[in-house]
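Only one protein chain is missing; all other protein chains are in place.
First chain written, first letter: the chains are A and B, and each begins at residue 1.
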Amino acid sequence: MIRFILTRLSLLIPTFIGITLVAFFLIRLVPGDPIETMAGERGIDPARHEQLKKDFGFDQPLLVQYGIYISRVLQGDLGKSIVTRESVLTEFQSLFPATVELGVCAILFALLLGIPAGILAATRRNSIFDHGVMGLSLTGYSMPIFWWGLILILLFSVQLGLTPVSGRIDVLYYIEPVTGFLLIDSLLSEDEGAFLSAFEHLILPTIVLGTVPLAVIARMTRSAMLEVLGEDYIRTAKAKGLSRFRVIALHALRNAMIPVVTVIGLQVGVLFTGAILTETIFSWPGIGKWLIEAIFRRDYPVLQGGLLLVGAIVMSVNLLVDLTYGLINPRIRHTR
Amino acid sequence: MTTETMEAPAVAAPTATPPHPLREFWGYFSANRGAVAGLFVIVGVVLIALLADVVAPHSPYITDTTIALKPPFWQEGGSIAYPLGTDPIGRDMLSRLIYGARLSLLIGIVVVMVSIVVGTILGLIAGYVRGVTEIAIMRLMDIILTLPSLLLAIVIVAILGPGLMNSMMAVALVILPHYVRLARAAVITEVSKDYVMAARVSGAGPLRLMFKEVLPNCTAPLIVQASLGISTAILDAAALGFLGLGAQPPSPEWGTMLADAREFVLRAWWVVTFPGLAILITVLAFNLLGDGLRDAFDPKLKRS
Partner (left out) sequence: MKKSALFAAICVPAFLAAAPLAAKTLVYCSEGSPENFYPGINTTGTSFDVNEHIYDNIVDFERGGTKVVPGLAEKWDISADGTVYTFHIRKNAKFHSNKGFKPTRNVNADDIVFMFERQWKEENPYFKVTSPNHSYFTDMGMPKLLKSVEKVDDYTVKITINQPEAPFLANLAMQWAGVQSKEYADAMLKAGTPEKVDQDPIGSGPFFLVQYQKDAIVRFKAFPEYWGGKAKIDDLVFAITPDASVRWAKLQKGECHVMPYPNPADLEAIKKDTNVTLMEQPGLNVGYLAYNTTKKPFDDVRVRKALNMAIDKKALVKAIYLDSGVPATNPIPPTMWSYNKSIKDDEYNPEAAKKLLAEAGYPNGLETDLWAMPVQRPYNPNGKRMAELMQADLAKVGVKAEIKSYEWGEYRKRAQAGEHQTVQLGWTGDNGDPDNFLHTLLGCASAQSASGSNVAKFCYKPFDDLVTKAKVVTDQAERTKLYEQAQVIFKEQAPWFTVAHAVQLKPVRKEVVDFKLSPFGRHTFYGVDIKGK
């Protein structure tokens, strides 16, 4: 087992180094000059431009810049944003909880709807319900979520006035940030209104971000269940006269969940992609929006640091999934 | 966005021969009503795209500010001359959507072609040469897969500059790893099989071996992946367009149309609703087709 973990880890190192290379050099290829971008209509005088280049270290040869960058990263210093002059790590920490809160809610939403739907579809194979679930899930999977978000806002916020248009919480509530997760913080503050407000603000973004994972999880659960239900031990269990519910809940479900867990792990990368679009539509103050803005402003340090951190997170989650998978299913270990 | 890969079988298993394989294939395929519907929609979209000059009632580019933001014909103030209304600078929505079909199909096909060709070559090399080359290629693919696809695509578009061509290249790159992995896995399994061994013993060179023996045997999963890939490509390119990085106005690309009209969302629902609907329907059709193809190629899987 330890060997398995070590091999997995050793595979990660080159990938991570690769990401630092990609993050660093790819971004240098982007045409445009952060100093010019900052200057706006007024332009900047060449002497000061040179001075700033020096101050930001852009005058060094690229390889030297990369070396300096890596040595700082190893010390946990990701640099400072060119625009705000705030440390990249601090900015990340202040925005990350918003993305996590949204992501977790989206996954929960997908699980809570997707697993039951998948199971029911599997147990009632070829029924209208099954066709309905499969059809809807394929539609969800094909959804351009940036459009989906706009349509939901149009319908629920503008037409019906049921949900807020954007943001995380009504600005009238002042919540002492403890965890950064507003649902939790508002509960801690014991202000019922604040909690409700935070909850209301989460509804539409959660649905938008959760749509694709929901579709994938429903499909995956259904096909995993079908496979398990066809296995011998299930037939045996049925033959033994166990109730249908017991068979499904105790035996089949547990085994069917293995691929589903994997899929959830794989959805993390997809979630980030979705988060970029969802956060843009709902003005959600999270990582996705932060990175998009960094690209438009040519804020190299933020973009580098952001890519690195996001890469690291996706890698860690994948590793975690791999390891759990390896634990559940020992066969995997040897084939790698 | 292609978690669908998971479900794609690594290699199609050739089953017993009796009926003609194509007929057998059609038998399985036509039994899947969803897939047939998808096929019909796609044929329809292709026809519309090809005949755009004939079917579109107006030019997609001619502006006329006197008729800006006309609603669809069934709403008050709309007219049948502009069945789906007009956009903020008075262009006919329907005509733009029709011409947009050309772009979306073009995007889907070009992107998938590029990534299939490049991906298969890289995958074949990785699977056949092994060693350092394989490690290098596969690590690179891992990196691409680790970074969120849209983010990577955005960075690439930022490098190349916004535009239709560049966004296609960016999307092709981010979906590349799926094809590389598929091709490599196929090569590794196929190479160990007897017929390849036999060919090798009889003196076939590596190139001949790969293209004559190995490649034909992994076309089925590639076709399935390609059909699903087209839908991913259309979606991703539209997302880039939505962020203002894809095709540039006045091009009637659907995602770009959506972004361009976004500020009118509160005032004119049709300018955002129809382009999105067009994307959804087209993508859904390709996904249905892909599903159907997979089941038909691999009847064994259909059981589950």
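Note that in this section contacts are C-beta pairs under 8 Å (C-beta built on N, C-alpha and C of every residue); 3 or more make two chains touch, one makes a residue touch a chain.
For clarity, every value in this text was computed on a predicted model and none was experimentally measured.
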Self-check item: Contact with the hidden chain (one of B:I135, B:M197 or B:L266)
Solution: B:L266
Quiz item: Out of A:Q60, A:S94 or A:T324, which touches the unshown chain?
Solution: A:S94
Practice problem: Taking the full complex into account, find the residue in B:P162, B:P177, B:G276 or B:G292 that is in contact with the omitted chain. | Solution: B:P162
Practice problem: Pick out which of A:L11, A:L52 or A:V247 touches the chain that's been left out of the picture. | Solution: A:L52
Quiz item: Of the listed residues B:A31, B:V46 or B:I62, which contacts the missing chain in the full complex?
Solution: B:I62
Practice problem: Since one chain isn't shown, list which residues of chain B touch it in the complete complex. | Solution: 61-63, 65-66, 68, 88-90, 158, 161-162, 248-250, 260, 262-267
Practice problem: For chain A, enumerate the residues touching the unshown chain of the complex. | Solution: 31-46, 48-49, 51-52, 55, 83-86, 91, 94-95, 98, 157-158, 161, 164-168, 170-174, 176-177, 283, 285-286, 289-290, 296, 298
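The criterion applied here is as follows: only the chains that are shown with their structure count from here on.
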Exercise. Express in whole angstrom the distance between the two chain centres, defined as the mean CA positions of chain A and chain B.
Key: 23
Quiz item: Where on chain B does chain A make contact in their complex?
Solution: 1, 3-4, 6-7, 34, 139-140, 142-143, 145-151, 154-156, 158-159, 161, 231, 235, 238-239, 242-243, 255, 258, 262, 265-266, 269, 272-273, 275-276, 279-280, 283-284, 287-288, 291, 303-304
Quiz item: For chain A, which residues are in contact with chain B within the complex?
Solution: 11, 14-15, 18-19, 22, 26-27, 29-32, 134-135, 138-139, 141-144, 146-148, 150-151, 153-154, 158, 212, 216, 220, 223, 226-227, 230, 259, 262-263, 266-267, 269-270, 272-273, 276-277, 280, 291-292, 295, 303, 307, 310-311, 314-315, 318
